[in-house]
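Here the complex is missing one protein chain, while the rest keep their positions.
So, subunit A:
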Amino acid sequence: MRHPFPYEHFRNKSFVFFSLVGTLPLAPALRSRLAAAGFQTAQELLDTGPCGLSKEIGISREEALEALQVVRQECHGDAARTPGGSGATRKCTALELLEEEQTQGFIITFCSALDTILGGGVQLTKITEICGAPGVGKTQLCMQLAVDVQIPECFGGVAGEAVFVDTEGSFMVDRVVDIAAACVRHCHLIAEAQQEEDHREALETFSLENILSHIYYFRCRDYIELLAQVYLLPEFLSEHSKVRLVVIDGIAFPFRHDFEDLSLRTRLLNGLAQQLIIIANDHKTAVVLTNQMTTRIGQSQSTLVPALGESWGHAATVRLIFHWDNKSFQTGHSGSWPWSATCQAPEAQEFSHWGWDSVG
């Protein structure tokens, strides 16, 4: 007689109930005790109940109850996720992803050459890294983006707010005021030319005061403050759900001194990169980082490379390297997949009061 495999019994339960005790987020001491007592799966724990658990392992009933609640939360959390519901581990087809990406907004930079190689502008949900020599304009570009992210939708913007994390102290409020004033003027010109109702409405709220009030500025003096701030960012972004841009101006500076232990630095940077990726995805924001250039001494010559090492290079989706070229003023180079185009700006790019602008 064939014993039917108890398929029916298991079909309605998520496979997570078979998750091993070792993977549950319990305190390590508790986990080792459970392992020593012979518990293997989460289902076993739930079946034993708090009193039985406390007697078997030798912990108090309250502790056992707490542990079971953690297990239940974990299992239910996973169960809610597996049937394809919304959450961190949802599945979708590449087509859905493509449609999503195409409707994604871009933060335009007002420099047509730059927008072209970026594929429309700085993309939301991605990390963009800007590297360059000192004085080439990284902070200027970041300040420009902090204003451009706020452009109302009817003018082609994403109508978001900006978080500016400054580690080098190069944020100049007066310059932001200039850039914002020029942006408002530009939008007024468009509105006058096109004479549409929603343009006029949008302009009522798109004022200098509003723009400045929606740039949230954090000054981080060392890498600990930076780490702490990035830990707290998800909470801040949940409270300020309109933020569409997070700028970290100077990711390299705090990590470039007082680090004898380079492996610690690599680990911290990797952790930072992961957190930023999660932030970018979960909150639909663009993350823009600026990096310094450093000297790499080779056998026959030295070259300038972005700072923070090879492994950091993998953190960003899009990497822009600005450097001086012989005849042209600046060259933007998108180094990472999927775009690897070089762009030459044949005309002189002038730092007008608009900030970045291609002068024809």
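By our rule, a contact is a pair of C-beta atoms (placed from the backbone, for glycine too) under 8 Å apart; a residue touches a chain by one contact, two chains touch by 3 or more; residues count from 1.
Going forward, contacts and distances are computed from a predicted model.
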Problem - Among "Translation initiation factor eIF2B subunit delta", "BRCA1-associated ATM activator 1", "AP complex subunit beta" or "DNA repair protein RAD51 homolog 2", the UniProt name of the subunit that does not appear here - result: "DNA repair protein RAD51 homolog 2"
Problem - Candidate in contact with the missing chain, chosen from A:Lys55, A:His76, A:Arg185 or A:Arg219 - result: A:Arg219
Problem - Of A:Ile117, A:Val177 or A:Leu203, the one touching the omitted chain in the full complex - result: A:Val177
Exercise for the section: For the chain that's not shown, point to the residue among A:His186, A:Arg256 or A:Lys284 touching it. Expected result: A:Arg256
Completion exercise
Residues on subunit A facing the left-out chain by the touch rule are 25-30, 70, 133-137, 139-140, 146, 164, 168-170, 172-177, 209, 211-225, 227-229, 231-232, 235-236, 253-254, 256-258, 264, 267-268, 271, 292-298, 300-304, 324-326, 329, 348, 350-351
